[in-house]
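To keep things clear, I will list the structure first and then write my remarks on it.
The complex appears here minus one protein chain, its other protein chains still in place.
Our next item is chain A:
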Amino acid sequence: MRQFSYSRPDTLDAAQRIPEHTRYLAGGTNLIDLMKSDVERPKHVVDLNALSMSQIEERPDGGLRIGALATNADTAAHPLVTERYPLLASAILAGASPQIRNRATNGGNLNQRTRCHYFYDPDMACNKRSPGTGCSAKGGRNRIMAILGTSEACIATFPSDMCVALAAMNATVNLTGPEGERSVPLRDYHRLPENTPWQDNILRAGEIVTSIDLPPLSFGPHHTYLKIRDRLSFAFAIVSVAAGLQMENNTIRKACIAMGGVGTKPWCVPEAEALLEGKTPSPSLFRDAADCLLQGAVTDRDNAAKLKLAPRVIIRALSQAAAGTPQSQTQKTIF
């Protein structure tokens, strides 16, 4: 690892007055790995862990605020999360491993980088890592790459499971920076690569994620996080779906759905949610929703299988949610 200077400020104000070439450190489970791989080369590392941002608390509107520095493990095990947002707990537990979740933070989860092999290899061309060098993944070994939201410049997926559930639930990201505080819908937080794939999200210099707000939402048992991957645990999604349905007399009143593993960001299509609302669950309805979610998908050399797999995962996830039988993250049989 290259050398860098380290500081651990105890106020947000101090944390925001940073020199160029600084990276913020939270759990470090992605950043330190990237520094070892020489993908991230910060001159300064500013450790945020002395700041008080690990709260998990109820909001006046009935929602929940989860602190950016709360760990993934503490968030998934928190009673307010397991009781009221089991879809979020499930998605968190579907990701990484217990040791990683004990360190990884909620803010860090939002800001993690892609696991594209070419991004991780400094010898390869990659527009996300080294702007203007090209995209080795296009036409390369791209079985794991995205089929939605891609551009000529980049086809890398955004790897989070947690953010797929947050996107489905329309969470809000709270930020503070040199220009003040602002809140951004999670669905707008991550950017499409377009012709600037090195910008993963809308964060500005010196801006820090302080917390994430979950809206008041209850699906009862009508939710699921269904993740398909190359091995049963501790692997990134090939295709995943977070689905939550508000059901009333076998009619879908509200539908919340997002996909992971297929998009360059957590993938949501409001038209697909609207198409489900007011309807009675049925295989043909779910097929229509899958078609709508996958509209515009483009495959490359090796990843055409995702286009076959994705509608099946969407239909299965919506069936699980409608039936009120969420996917277990320990008993791996898919019903």
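Everything below uses one rule, namely that a contact is a pair of C-beta atoms (placed from the backbone, for glycine too) under 8 Å apart; a residue touches a chain by one contact, two chains touch by 3 or more; residues count from 1.
The working rule: contacts and distances are computed from a predicted model.
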Hidden chain of the complex, named as in its UniProt record, picked from "(2Fe-2S)-binding protein", "Sodium:solute symporter family protein", "ABC transporter permease" or "Cytochrome bo(3) ubiquinol oxidase subunit 3": "(2Fe-2S)-binding protein"
From A:Ser97, A:Asn195 or A:Ser218, residue that would touch the chain that is not displayed: A:Ser97
Touch list for chain A against the chain that is not drawn: 1-9, 14-15, 17-19, 25, 28-29, 32-33, 35-37, 44-47, 49, 73, 77, 96-100, 102-103, 232-234, 329-332
